[in-house]
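The other protein chains are all here in position, but one chain of the complex has been omitted.
By written order: A, B and C. Residues from 1 in each chain.
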Amino acid sequence: MVHTIAMVKILFLGWLKEKAGGAERQVDLPDMATPEELIAFVAQGDTALADQLAEPSIRIIINKSILVDKILPDGIEEVAFMPPLSGG
Amino acid sequence: MVHTIAMVKILFLGWLKEKAGGAERQVDLPDMATPEELIAFVAQGDTALADQLAEPSIRIIINKSILVDKILPDGIEEVAFMPPLSGG
Amino acid sequence: MIAVQSKIFDPGAELNLFMKGRTDKGAVVSFTGHVRGGGDVTALELEHYPGYTEAEIEKIEASALLKWPGIESRIIHRFGKLHPGEPIVFVAVCAAHRKDAFEAASFLMDYLKTGAPFWKKEIRAGQEVWIEPKATDYAARRGWD
Partner (left out) sequence: MIAVQSKIFDPGAELNLFMKGRTDKGAVVSFTGHVRGGGDVTALELEHYPGYTEAEIEKIEASALLKWPGIESRIIHRFGKLHPGEPIVFVAVCAAHRKDAFEAASFLMDYLKTGAPFWKKEIRAGQEVWIEPKATDYAARRGWD
């Protein structure tokens, strides 16, 4: 398997942007298999943020679809971390 | 008791106007005690109309209030015969 | 506040007018009933009993205000000759909470449908047919007892 690096947009929705220090980042995302790896990569050593992103109430949305599997899909272009909704 | 005659407006609502041959009449109403007397007076010998007006589904409204007693009130100014509502 | 009128009205304008200057009650529900088109009914003719009809509708409104304290409401009902597509009835309710607004508007319509003193006939192909509330209308009303 060839390892690739893709330019990916990372979004922190709602109050998560305050924890992440910004609403949006562009990152060079290396190939990875699990949400845990993704969180570790995104948190960049910020363990408080990593713990926050790993909470069960935080949903991960990949390419605008909620991630339900324990394995990341191929072709990631956009990742959003979504705290509980306020609703409409 | 002094018997009086009052000028009274009689209304036939909804489809009753077709049975009564008109929506509205002015009549000189003599003193009377019961709805039965009132119906007989209003029907003027038209027994089909009298029977129709006496049906339980026909409500009698006197001075814009539904008649619930078996005795007519004093001071009748307006009588309406009301078939079942169509509703709003 | 109620109006019984033969004049056509504009549902959108009535909705905005009803809410004008009200910022305390955030939830507004409106219902508009139109004369159904597409069938063979060319017109509807509604008769009312002036004075009595208004008083009975006011009683219906009063019972909603009692059941859902704090709501405000607006009822417009037309009489006379109405054509397909025209609005017949408009009910708007505003409340602090949407549940109250939905319930009260639905209650008002269920009661108007069975209890508002109107006599209605459909004119279809020159023939006139007097109509009465449907069984579903009575069932809807009983649902509130």
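Just so we're on the same page, a contact is a pair of C-beta atoms (placed from the backbone, for glycine too) under 8 Å apart; a residue touches a chain by one contact, two chains touch by 3 or more.
Remember, predicted model here, so these are calculated numbers, not experimental data.
The chain we do not see here touches A, C in the full complex.
Between the chain not shown and the residues C:V4, C:A101 or C:A116, the one that touches is C:A101. Looking at chain A, the residues touching the absent chain are 11, 13-15, 61, 64, 80, 82-88.
Chain C residues in contact with the hidden partner, per the touch definition given at the top, are 10-17, 19, 23-24, 26-38, 84-85, 96-99, 101-102, 105-106, 109, 113, 136, 140.
Definition applied: only the chains that are shown with their structure count from here on.
Distance between chain B and chain C, defined via averaged C-alpha coordinates, is recorded as 29 Å. Distance between chain centres (mean CA atoms), chain A to chain C: 52 Å. Chain centres here are Cα averages; for chain A and chain B they lie 79 Å apart. The multi-chain contact residues of chain B, meaning those touching 2 or more other chains, do not exist; every residue touches at most one other chain. Shown for chain C are the residues in touch with two or more other chains, of which there are none.
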